[in-house]
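Shown here: the complex without one of its protein chains, the others still in place.
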Amino acid sequence: MPPLKSWPLLGAAALLLLGCSTPATAPDDAALTARTAQMMVGSFRDEGQAGVNRLQQDAANAACSQAQGALLPAAQAQAIEQAARQSLRWPSDGRFIGDWREGEKLAQNGRGMTWTDKSTAPAANGGSCYNCHQIAPAEISFGTIGPSLARYGRLRGVSDPASPAARAVVEYTWAKLWNAKASNACSAMPRFGHAGLLDEAQLRHLMALLLDPKSPVNQ
Amino acid sequence: MHTRRDLLNRSAQLAGMLASLGLWPGLAQAQAQAGAYNAAAFEAKSLAEVMKALGGSAPVESKDVSLIGPDIAENGAVVPVAAATTLPGVKCLLLLVEKNPAMLAAVFEPSEAVETHIGTRVKMSQSSPVFAVAMLADGRVLYAVKEIKVTLGGCGG
Amino acid sequence: MKLPPLLAALAALAGLAGTVLAQPGATTAAAAGPAAVTAPSTAPSTADGIAQYRAMLADGNPAELFEAKGEALWQQVRGPKQAALTQCDLGKGPGVVQGAFVELPRWFADTGRVQDLESRLLSCMAQLQGLDAAQIARTPFGQGEQRNLEALVAWIAAASRGLRFQLPQARAEERQAYALGQRAFFYRGGPYDFACATCHGQAGQRVRLQDLPDLTRNPGDGVGFAAWPAYRVSSGELWTMQRRLNDCFRQQRFPYPGFASEVTVALGVYMGVNARGAESVAPGLKR
Partner (left out) sequence: MADPMRIRAQANGDKTTVRVLMSHEMETGQRKDAAGKLIPAWHIQQVSAALNGKTVLTAQWGPSVAKNPFLQFNLKGAKPGDKVAITWVDNRGERRSDEATVV
């Protein structure tokens, strides 16, 4: 067993769990929460870029872990979604759409951020999109954890992503990629922009894959 | 109590001993052939080059030969394939993967005591046509081909 | 031309294959935006193709090579104490191998801990043979003494093939391990916010083309917990449950779980108890 590491922030995380959980936590539940924290600290160690600090949970992850797949109480979900919306950042130059070819490469690429990956820079990361979503119809190897994104732009009536008519769909899609918790508190999708997994240029390429009428997704 | 491994070890030792005395045909033959490994055929980049290295004529597609394999391989590291033919007088059965760095995967030389339907598992670096080739005693070289798709699987990380 | 036997078997199988991946793509709570789309079902040809591939590999699992090696290792006199493992107690008494695997992890009086097969083997290798358990735990998978451990696991699991999982939950320590495993299973963290449950919390989902067993319940005979240890085609190695969990945590973008650490054993209890009644096919064959 690895040596017990000191982990000053764990106390805060445990408190957060108690503070967030509704209905009121039973005493043995609180004890179990504390034992869980102790177990996690005692079981993991740093390896490569993946430090034990990755076990620290923010309010959203703590609440969604506690819920174990059940829906959060509405007020709690709304608070998480609102905080996520406040964290949204729009593209700095106002451009939402990049190159769908680059987007397809990112969507295919499932690498990045593991302890065997050397760099934490967005350039070293893929989007892992096909792991969970159907996207371009030619790719038969796709996951089903997320909804199908085949014909994403076409089904939403986007013929010109730059047009005012497309604005709502374009912004919704950017927000989803940036921080999926903005519209769904316990979304299973990584927060690609918010967590610094992909940079603006990469997100624009994924936007193009989904929304460009020339993208194979919309054929 | 004897384990399976003990028994196998023992039989291996026995076989080795017999072979060293020249009494165990299987191994003796393999040893005799050690110099006969056709390196040129296994380095060839095209079907024509493979056939040249093996001294065969130009191959012709035939319904009497089959390549048995899955339509899709979940992992290219292990793809089950077999070469089969119903024709008599088979000298060699070959398995080839067109898009591998070297095309030829395996050459089988079955005797009359073995059915001409032989299977193994190959690696495929990408989706590719896979060939089964039968070289016959009358000099004909016949083939069957099937496209096997290799998919990207797992989390990809 | 006569249909070669293997081909004929496949043709027969193709009829069955559709059912394997037939569950529809699960819908998550998240809508897909202003005009949500329903996931089109997978073209049946893909599912058939994969089922065909798996059927063709099913006969001749290279895990057998590891089983044979493990059987020999169990009886081999080794280590500073020059002893075999034949007196190792896997939970059903010293030397009893058959049926032990489907009751692990469980609590052991001599160590005072809940242990899975790998951690129990470490105890036996240390106590009986005088080997250094901590050093083996630090050894990378697939190397040195870990290779021996993997072979032992393959053989011990094979001795319970066809039996059904029935992990004991009689002791408070075993129930506590289940509760902790459940918490660990739903614990979201890391840069991707993933938990075990992100992929394994619902039935009928896939990552790429691989079916994801729902590990919060019994996902069926020979599925999920009941399929490991397994020969991994992609690496050509025998993966124990410890190695399976280790790579799950890597893909989850978590830090590195210690070999036989508390969280890995607790997850084993959680998945194993949920799999109660499932038939073990281990060692299985996996992508």
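Should a chain be cited, it is by its letter among A, B and C, assigned in written order, with residues numbered from 1 in that chain.
Definition applied: a contact is a pair of C-beta atoms (placed from the backbone, for glycine too) under 8 Å apart; a residue touches a chain by one contact, two chains touch by 3 or more.
Just so it is clear, the model here is predicted, and its values are computed rather than measured.
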> The complex has one chain that is not drawn here; which of the drawn chains does it touch?
Replying inline: B, C
> Which is it among B:L47, B:A77 or B:A134 that touches the chain not included here?
Replying inline: B:A77
>> From the list C:P62, C:G91, C:G181 or C:P283, pick the residue that touches the absent chain.
In response: C:P62
>> Which parts of chain B face the unshown chain closely enough to count as touching?
In response: 4-5, 8-9, 11-12, 14-16, 19, 24-27, 29-31, 33-34, 37-38, 41-42, 77-80, 82, 97, 100-102, 104-115, 117-124
>> If the hidden chain were put back, which residues of chain C would touch it?
In response: 59-60, 62, 64-65, 68-69, 236
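Just so it is clear, only the chains that are shown with their structure count from here on.
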>> Measuring centre to centre with CA averages, how many angstrom lie between chain B and chain C?
In response: 33
>> Distance between chain A and chain C based on Cα centroids, please, to the nearest Å.
In response: 28
> Hey, how far is the Cα centre of chain A from the one of chain B, in Å?
Replying inline: 47
> Can you list the residues of chain A that touch 2 or more other chains?
Replying inline: 114, 130-131, 140-141
> Mind pulling the chain C residues that touch 2 or more other chains?
Replying inline: 46, 207-209, 250-251
>> Taking the touch rule as given, give the residues of chain B at its contact with chain A in the complex, in rising order.
In response: 72, 149, 151-157
>> Going by the contact rule set out above, which residues of chain A touch chain B in the complex?
In response: 108-112, 114, 117, 126, 128, 130-131, 140-141
> For the complex, which residues does chain C have touching chain B?
Replying inline: 1-2, 4-7, 45-46, 48-50, 52-54, 56-57, 68-69, 71-72, 75, 207-210, 233-236, 250-251, 287
